[in-house]
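As you look at this complex, bear in mind that one protein chain is not there, while each of the others sits in place.
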Amino acid sequence: MKGSRRIALVAMTLGALLMVYPYAYMVGSSMKTRKEFAEDRRSLIPSRYQIGEQLAHFQGEPSALDWPGADWSMWRNYVDAIRYGGIDRYLGNSFIYAVVITSIQLFFNILAAYAFARMRFFGRDLLFGMLLATMMVPPAVLLIPNFLVIRELGLVDTLWGVIIPGFAGAFGIFLLRQAFLNIPAELEHAARIDGCGSWGILTNVVLPLSKPAIITLGLFTFMGAWNMFEWPLVVLSNQDYYPLTVGLSLFRSETTADWPRVFAASVMGAAPLIVLFLVAQRYLVGGISLSGMKT
Amino acid sequence: MASRALWAQRLLPYLYIGPALTVACVFSFVSMGISMWVSLHDFDAFAGASEFVGFDNYHRALYSDDSYFWLAMRHTAVYVVLSVCGTLLTALPLALLCLRAKVGQALFRTLYFLPSITPGVVLALVFYHIFGNYGQLLDNSWTALPALSLLGVWAGAGYNMVIFLAGLTEIPQLLYDAAVVDGANRWQQFRHITLPMLRNTLVFVTVMTIIGSFQVFTSVYIMTSGGPERSTEVIAYSIFVNAFAVAGQMGYASALAWLLFAVIFVFVFLQMRVFRSRRIYD
Partner (left out) sequence: MAILPVARLKLLAGILLALFLVGGIVARAGLTRRWVVGLGLEQTRGVELRVWDWWSASTNEEYGDYFAAIEAEFEARNPDIDIVYQVVPFGNYVQKLSTAMVGDTPPDVFQSSVYWAEGFHHRGMLRPLNDLLDADPAVPGTPSYVGESAYLPSAWRHNHTQGRGGKPPVVYGIPQIIDASCLLWNLDILQAAAVEDEEIRALFQRRDDDGAEGDIDWTRIRWDAIESWDHFRRLTRKLTVRDEEGEITQAGFVLSSSSGAGLFSPWLAANGGRFQDAAGTRSMFASPNGIETVEFIARLYWVDRVCPPFRRQMTDSELFKERHAAVVAAGTWSGKDITRDTMGWTHFGKTAFPPGPSGDGPSTVTWGNMLVITQRCENVDAAWRYVKFVGGLEGSLLRSLHLGYNGPRFDFYATERWQQALRQRPYLSNVKQICLAGDKLRHTEIIAVDHQANPIVESVLLHYPEIIDGQGPYPSVEVAMKTAAANVDNVYRRYNEQVESWLALREQARD
């Protein structure tokens, strides 16, 4: 038993290294100068920091430290990405899209989920079925149709054009409805006796008790909105509105040879969600286990 | 007075579901309707519709020699098959290993999960170089598509591993204990207990992977642009190129999108039934 455990541990560790390697490569390459990257694409550490090169230089032999740019600071590419690439602008946009989409979608979803869970009204099941049906069309198929709707609404190349389709979250409604159904009905009856209307019950009873589900849904929506790529790519052309994902692809088209700078921008693009993930792991992982939700 | 309140109360639920339902319906039913209309016309994103062509766009997609459809579907199908096999062959063993290793499960889950929360664009940019450094996989028309599939499998490994972990932990331990008592070895335990009990999870992961990989776009757009020699031209990329990068072919692209929908529909239907079985909704 012990032996197989050890093997499993080793295997998992190797796998984890494979997982982490591309990130290490990204960070390492982001610190290289263009010349260093052109000369040595594989190494994780820029030449000028490698011990071998330092030794050679110390001994008076030719080394990477003699190349122009050896005094290039570690953070130079990050600074350049902001100064010349405008990455801060894209990060800000990503953040705004993510926050607006998440908050409004949560708001709409909570209302709808509560209505479907607890209210009785004519056509409830039919409408719920319609909601189910809206989930059946995969995003790739909806790309052109949604663009056409946005075009009709005159919202092409605007913020709202990017955000509005994100208000639709049928999956979130299902999840929340499930969570709301799990709240004992007596609590709601008690609140109603105390004189609460629907809104009161919602805010005082239902929401506090379903916090985990809401937080999970909110996190997933946030991440999904942050990682949006195809939709903003198609709807936007004014760079002032680009989220980070589209900004990165623009970056890559423009700077044909300055890959370290592109990597620096990529690190800045990946970091926020990683931080968010580390902080809120519990909810995210728990959420998937529960329902297999997709970011 | 009372009737006013009653009336308001009867309207209230509709107010509650109104916003979400409206947006959801507009951006699926209404938009698909418009898309069907466009697919029957010659349509340019700027100039608008120019003339009604009936099913010509569909005909061209399915029968024309220079059509994008069959080529792209072939490539997409290969990608899907590779992705499903790759996913099942990595995520399930990983979950089993993770359980068996017992220590560090939380840490492993975190590390393996990283790619799932990284934007696809970032992963594509990094792997563009990794694939280039080790074998120039993207230059060769035989290895380019499998390389993209490898990226997809790698990126989804942690996410799917977590799903399998959840499925595995639901299997009651006493089933295994009983099997051990009956003299079953590990392989037999796996075949007769684990796999059957995981059936739902397996179906779920498979269907989700299929639906997801049919729509692969970002890695193609960033890394290969459909090359080399069109070997990575997948259907979502073809749709994009025809709809937006080229003039006047939005009708054709819409037809392609509808054809894609027809193909995926079977799997989407399965997905609905799988959700049902996981009791996501009643």
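So that you can tell them apart, the chains are marked A and B in the order they are listed, and the count of residues begins at 1 in each.
We take it that a residue touches a chain if its C-beta (ideal position, glycine included) is under 8 Å from a C-beta of that chain, and two chains touch if they have at least 3 such contacts.
Because the structure is a prediction, the values reported are computed rather than measured.
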Contact partner of the left-out chain, one of A:28, A:139, A:272 or A:286: A:272
Options B:8, B:62, B:85 or B:106, residue touching the unrepresented chain: B:106
Omitted-chain contact residue, chosen from A:235, A:248 or A:284: A:235
Missing-partner contacts on chain B, residue numbers: 42, 44-48, 50-51, 64-66, 103-104, 106-107, 129, 132, 136, 138-139, 141, 226-230, 241, 244-249
Residue ranges of chain A at the interface with the undisplayed chain: 38, 68, 84-86, 88-96, 99, 151, 155-159, 161, 234-242, 250-251, 253-258, 272, 275-276, 278-279
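Throughout what follows, only the chains that are shown with their structure count from here on.
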Gap in Å, rounded to a whole number, between the CA centres of chain B and chain A: 17
Chain A-facing residues of chain B, complex: 10, 12-14, 16-17, 19-21, 23-32, 34-35, 38, 45, 94, 97-98, 100-104, 107-123, 125-127, 129-130, 132-133, 154, 157-159, 162-163, 165-166, 204, 208, 211-212, 214-215, 217-218, 221-222, 235-236, 239-240, 243-244, 250, 253-254, 257-258, 260-261, 264-265, 268-269, 272, 275, 278-281
Contacting residues of chain A [partner chain B, same complex]: 4-5, 8-9, 11-12, 15-16, 18-20, 22-23, 25-26, 29, 41-42, 108-109, 111-112, 114-116, 119-121, 124, 127, 130-149, 151-152, 164-165, 167-170, 173-175, 177-178, 198, 223, 226-227, 229-230, 234, 244-245, 248-249, 252, 259, 262-263, 266, 269-270, 273-274, 276-278, 281, 284-285, 288-292, 294-295
